[in-house]
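To start, the structure itself, in structure tokens.
Every protein chain except one is present and positioned as in the full complex.
As written, the chain order gives the labels A, B and C, with residue 1 at the start of each chain.
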Amino acid sequence: MADNKDIMGVFADTDTAAEGARQLKSAGFVQDDYDVLTGNPYPEGAFGEHVKPNRLFVFALAGGFVGFAIAFLFTAATQTAFPLVTGGKPILAIPAMMIIMYEMTLLFAMIFTVTGVIFESRLPRPSGAGPVYDTRITLGYIGLIVTTSEDRLEKAEEALKAAGAEDIVRESS
Amino acid sequence: MQNTDGNEAVIPGAPATQEILTQELLHDSLQTGSRMRKALLISGVLSILGFVGLFMHFASGTSDHTTWNFYAVIYFYVFSVTMGIPMAGIGLRMARAQWRRPTSRSAELFAIAGPINLIFFIPILLVAPPIEGRNSLWMDWALAPWFPDIIMMVLLVVTGLAFLYVSLLPDLASVRDHGTGRAQSIAATLSRDWNGTKSQWSLHKSALGILGAFYITAYAMTHLVLASDFAMTLVPGWKDPIFPAFHAVTGIQMGAALLIITMYLLRRLGGLGRYFELEQFWGYSRLLLALSLFYFYFWWCAFVLFWYARLPHEQMVIALFISGDYSEASIFTRPQFLMFLGAIGFSFILPFLLLMWNILRRSIVAPTIVGVIVLIGGFFDRMRLYANSWSIDQVGGHGLHHLPEVNAPTIPDLFVLIGMVSSILFLYLLVSRVVGFVSLWETRQALLLRFVKPWGVGHASVVIKPE
Amino acid sequence: MSDVKWGMVVDVDKCSGCQACVIACMAENNIPINLDRDYTENRSIAWIRIERYWEGEYPDVKARFLPVLCQHCGNAPCEPVCPVYATFHNDQGMNIQVYNRCVGTRYCANNCPYHARYFNYRRPTWPETYNNYLNPDVTVRDRGIMEKCSFCVQRINAATRIAKREGNEDAIAGLQTACAQACPTDALVFGNLNNANSEVSQLYDDERSYVLQESIGTQPNIRYLKKIDEHAAEKAHAH
Partner (left out) sequence: MQDRPTLTPTQINDELLWPVFSFRKRHAVAFIPPMILLMGGVAAVTILIYQGLWVTGLQRPAFWGFFIVNFVFWIGVSHAGTMISAILRLTQAEWKRPITRAAEVMTIFSLVTSLLHPVIHAGRPWRIIYWLIPYDFSRGIWPDVRSPLVWDPIAITTYLTGSILFVFTALIPDFALIRDQSTGLRKKIYGRLALGWRGTPRQWKLQGIFGLLMSALILPVFVSVHSIVSWDFAVSVVPAWHVTVYAPYFVIGAVHSGVSMVLTLMALMRWIFKLENYIWEDHFDAVGRLLIVIATLWLFFFFLDFAYSFYTREEQELAVMERRLFEWPFNAITVIMVFTSYVIPIPLWLSRRVRRNIPLMFWTSILVNIGMWLERYFLIIPAIERKNELTFLWSNYVPSLIESLVVLASFGMVGFLLLLFAKVVPLVPAWEAKEGVIFREDVQFGEVTLPGIIKETEEENVW
């Protein structure tokens, strides 16, 4: 829905923000219509919001497999490429290979995980924090963002106002 | 759903109150039903088998320790498991894990197995070959290894019992006040003049702390001396300082496994589902996963050194405990290798592959199954270590000359196994008739320290961590 | 030439501790001249050295000599620890040191139970007049490199080339390392162990023969012959 607009109410503290959430609900907005901006983590569902499930562990697993494969190829290939006998050990020295495979598995698992976190939290945003944002968020204020169609913006605004929003930020269009 | 989950945390199901706790733990669970009677009877009868087996063994002679190899396997297996369980309870108590509260009693109750371990330890001392001409920690001390080892064992057992008694005290008092019949009279004599004054509680707390620390130390040291006196010493050229630590850790691993199984049984048969809930199983399966990883880590630390340095005597140790005789073409004709496969497979590979998934960890059946697997793996591991090392008759020498023939287990060994297990079970159930499987005072405290309050739109559970 | 397996036998009974082998080796392999400084700092380089142990109390003191050089082990502890393959085992039973690859981690030296590996702490220097005496067949090792006895690999290669050219094995049969060549008492015997009738392979299985630090299982290609002496037995192992 391209014509959706954002509107954000900035609240001074938790209670008013929670009140704002209630107001929005009573004004007929469902959970997916609004989102919360906070300066630090809050107990989940404190504002009746809900977080869509993420697939972070998939990244970790994939990374693990990739790393393991790379390490296996690297170790096996390098030893067989120029088979020099050292210390009477077999050319394919499996315990030694295992150590390297272990490390690489974890390395790639970690790299993929971080990629996953950034990707799953919808970052990086080239536009920065976005059009509808208020720097007071990081001062402990709480923002309720409503994403809805033009015609319902008014409804959302008065709901937020009624809950005691200090400020209303609109998407500049 | 998530918010109520916090509430479920300690006392799940119907919102527990002090009254419910009192009713269930002090009255219901102390009733001795017919099933319990049967269990007591059977285990009591079977425990006689152990002594029969012991007698048969002695009849066949104590001169040759290689015929006792499976007795050693069985003894050290049971010893490791039963002495390892209290470690799980004590460790979590020290870590101030809230979720362990309902389970710590059923863990610490296993300290009651101490005397049994002590009795069956005597044959080991009699049969084990002297350390003359062998490597040992004792520098050819005349009294070694018998004297120091028996001291360590007694220390461990006594500490365990003392810890158990102290942790029982408050509940004994409540049984004294509200119990009935023989249990009441026993509790009355045992609980002395405990009436829960402030000073008594603080003393109680510090006593638990000190005894717990003492038990952990005793546990580590006992495993140290036993592992080196009754396994490492017997193998020429085997110097492996990590082995005692490995021995101790695998003991705790098996203990945690048995504890999970116990929890499952109490949940199923004991009707204590309220106390052994998802969170408890989740917590212990996490512990079990960690310990299984430790199993591999400690094993690998020794293996990679032996593999890399290629010292002849260490190659023989690898052959003895891991690979078996290289000249044997088929791996299935190498008993050592098969034992090793069983050990590493059931103690590390399977548990790891299963428990690495939170979905499985966070269930009740899966951890139980893994517990069974780990117990089997543990037996394979003890077999790998003791059956092989006790089959060696070579004395001294820089390294092992040839792999020994492993004597097969005999009927007496089977009897001893059944006897030890059932006698421990018997004692366990007997004590549980007086104080029950779940600690009343700990769960009561748990109720105080956790509650749910409204937060924002939803709810949140608050945990209090008193110093 | 893969049917060749070079080895050496050191007869401790014949060794008189004259150090001729040491000098010969230095001349052959361009080993820098050790100044007293190098000895006081324990940084002297000598691919073959005569270890001297005193036995007995004054007045009846005996000196025991033990020539020690790289044992060219079959299970060489020094080889696998090198991160860059600077040392490895070739198909002629020799332990090869490749100076170009060496980065100087000195791990091999730590792991050599025979102390047979030497490190160039300084850039080697010779008095001006000596520069023309250096052996053109042998690299001069710069500072920061490990070096050790190479069984005079330059001679082996030369002999192998000649043998191939002339199509007979004489050159190889008569091959000598510098130390063996210089030994006045023939205490050092070098040769091809795969050639059954070579002197070295006959002495190799002599009942006096033993291996330095056998317990480490390095399987060297150099064996020692015990001193004929009632004390020899424990001496050979004790020190």
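Rule of thumb we're sticking to: a residue touches a chain if its C-beta (ideal position, glycine included) is under 8 Å from a C-beta of that chain, and two chains touch if they have at least 3 such contacts.
Small disclaimer: the values here were computed from a predicted structure and weren't measured.
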Just to confirm, in the complete assembly, which displayed chains does the hidden chain contact? A, B, C
Chain not shown: contacting residue from B:Leu224, B:Leu258, B:Ile344 or B:Leu400: B:Leu224
Touching the absent chain when the full complex is considered, from B:Ser136, B:Gln200, B:Ser323 or B:Asn407: B:Ser136
Among the options B:Leu311, B:Val370, B:Leu385 or B:Val435, the absent chain makes contact with B:Leu311
On chain B, where is the contact patch with the chain that was removed from view? 2-3, 5-6, 9, 94-95, 135-137, 139, 220, 224, 228, 232, 239-245, 282, 293, 297-298, 301-302, 304-306, 308-309, 311, 356-359, 448, 453, 455, 460-467
Name every residue on chain A in touch with the hidden partner chain. 35-44, 47, 49, 51-52, 54, 56-57, 60, 74-75, 78-79, 81-82, 84, 86-87, 89, 93, 96-97, 99-100, 102-104, 106-107, 109-111, 113-114, 117-118, 120-130, 133, 135, 137-140
Across the whole complex, the chain not displayed is touched by chain C residues 41-43, 51-53, 66, 68, 77, 80-85, 101-107, 109-111, 113-115, 118-123, 143-146, 212-213, 216, 239
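The rule we apply is simple: only the chains that are shown with their structure count from here on.
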Per-chain Cα mean versus the mean over all protein Cα atoms: which chain has them closest together? B
Hey, which chain ends up farthest from chain A, C-alpha centres compared? C
Distance between the centres, which are taken as Cα means, of chain C and chain A, whole angstrom: 65
For chain B and chain C, what's the span in angstrom between their mean Cα positions? 57
Could you work out how far the Cα centre of chain A sits from that of chain B, in whole Å? 43
Would you give the residues of chain B that are in contact with at least 2 other chains, written as numbers and ranges? 308, 310
Sites on chain A at which at least two other chains make contact: 87-89
Touching residues of chain B toward chain A in the complex: what are they? 2-3, 303-304, 307-308, 310, 455-458, 460
What residues of chain B sit close enough to touch chain C in their complex? 308-313, 315, 398
Please name which positions on chain C make contact with chain B in the complex. 75, 77, 80, 215-217
